[in-house]
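Before any comments, here is the structure.
Just one protein chain is left out here, and the rest sit where they should.
Take a look at chain A:
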Amino acid sequence: MENNPQQTAVSQPAAAVSYPSQPQYHHLLHQQQQQLQMFWNCQRQEIEQVNDFKNHQLPLARIKKIMKADEDVRMISAEAPILFAKACEIFILELTIRSWLHAEENKRRTLQKNDIAAAITRTDIFDFLVDIVPRDEIKDEAVALGGIVGPPAAATGVPYYYPPMGQPMMGRPAVSGVDPGVYMQAPPPSQAWQPLWQSGADDGSYGSGGGASSAQGSLDGQG
């Protein structure tokens, strides 16, 4: 039987429920677009504000110390810690925005650890942080992502951040001028990319506790 997308009746093939019904679908899409709009507005704000050099200067000495914790990092030019301080600040802003979005979706006014977990899980380029987050948080988020394909949307009432197509959105930070309508992208080649940084230190200085850091693999033989 041909699955005519123009059907107004809520009829789906009995076994395989791929998508919610048309009205539900449109509602979700609309919600999602609203979220995207919010998201991109935030990003534009952020882009405008990062040029303010004075704000929130993270202490350079501390940053240098953190950098030096890696034995491979030997000599650093005087300008490098300044770049790191700023990069760090922008990074924290990115993480804040995304965490906040998750809290908003769940109608909360408090940022919880699972909001950060969600931000990390949803954003491919934050994969290097995946060890920080307790496995449960990631699992819950993954269930939420896959949930749109399974139980009817009405059951949870939680707006899903990802398009119903099941294709995860790449959480690319904004480039000003990007039209929210073209936000959806094909998965970039980064899927195959592996992090260079290894949490090989045994002193626990930057591995997650216990054996969770094993996900990063053993130390790569860097030249």
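One rule holds in what follows: contacts are C-beta pairs under 8 Å (C-beta built on N, C-alpha and C of every residue); 3 or more make two chains touch, one makes a residue touch a chain; residues count from 1.
The rule we apply is simple: contacts and distances are computed from a predicted model.
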item	value
Chain not present in the shown complex, as UniProt names it (candidates "DNA polymerase epsilon subunit 3", "Snurportin-1", "Cell division cycle 45" or "Regulator of G protein signaling 11")	"DNA polymerase epsilon subunit 3"
Missing-chain contacts mapped onto chain A	42, 45-47, 50-51, 53, 56-59, 62-67, 69-70, 72-80, 82-84, 86-93, 95-97, 99-100, 103-104, 109-113, 115-116, 120, 124-126, 128-129, 132-134, 172-175, 190, 193, 195-198, 203-206, 208-212, 222-223
